[in-house]
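Every protein chain but one is kept in place in this view of the complex.
Right, subunit A next:
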Amino acid sequence: MSGVFTVRIQEPPFDAAAESASLTLGRTDVGAVVTFTGLCRADAGADGAALAALTLEHYPGMAEEEITRHLEEARRRWPLLGATVVHRHGRITPGEPIVLVVTSSAHRSAAFHAAEFLMDWLKTNAPFWKKEERADGGAWVAAKASDDVAADRWTATGESR
């Protein structure tokens, strides 16, 4: 059976367990599935105001295309049997899932590395922007230098090339 690779941008929540199960359904060649879920965290702001929600804006069309390009790069680097990336947009409250990356492979190393690679690139290159909603107003989330460092290490080391 050939691999199944899916990228979806959607507003409703997703079911991580069901997405993961669909990558192994009816097959016996998968030895490893890695599932990463990114959640909306209720961080207090600089002034202590609790986060009420995040609103995620995205660039329709480019978001799908950019994540698909990263997925193709991951497939060039690692022997994946399947992968699913789901990214939500719209208003998301603390505790809700935002992003899902599932990778499957014959062995764990490829699945672990590819999942981390996909998340690192997605954070810095997928066209999404978070706006925080707090009791005292709203503010756009600033990009983190640590995310750039995390993404850059995949090019600096030529991992698995």
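Convention: contacts are C-beta pairs under 8 Å (C-beta built on N, C-alpha and C of every residue); 3 or more make two chains touch, one makes a residue touch a chain; residues count from 1.
We adopt the following convention: contacts and distances are computed from a predicted model.
Chemist: What protein name does the UniProt record of the undisplayed chain give, "Molybdopterin converting factor subunit 1", "Quinol dehydrogenase ferredoxin subunit NapH", "Phosphonate C-P lyase system protein PhnL" or "Oligopeptide ABC transporter permease OppB"?
Modeler: This omitted chain is identified in its UniProt record as "Molybdopterin converting factor subunit 1".
Chemist: Given the contact definition stated above, which residue among A:Val7, A:Leu23 or A:Leu56 touches the chain not shown here?
Modeler: Residue touching the chain left out of view: A:Leu56.
Chemist: Across the whole complex, list the residues on subunit A that are touched by the chain not included here.
Modeler: 38, 56-59, 61-62, 65-66, 87, 98-99, 119, 122-131, 140-143, 147
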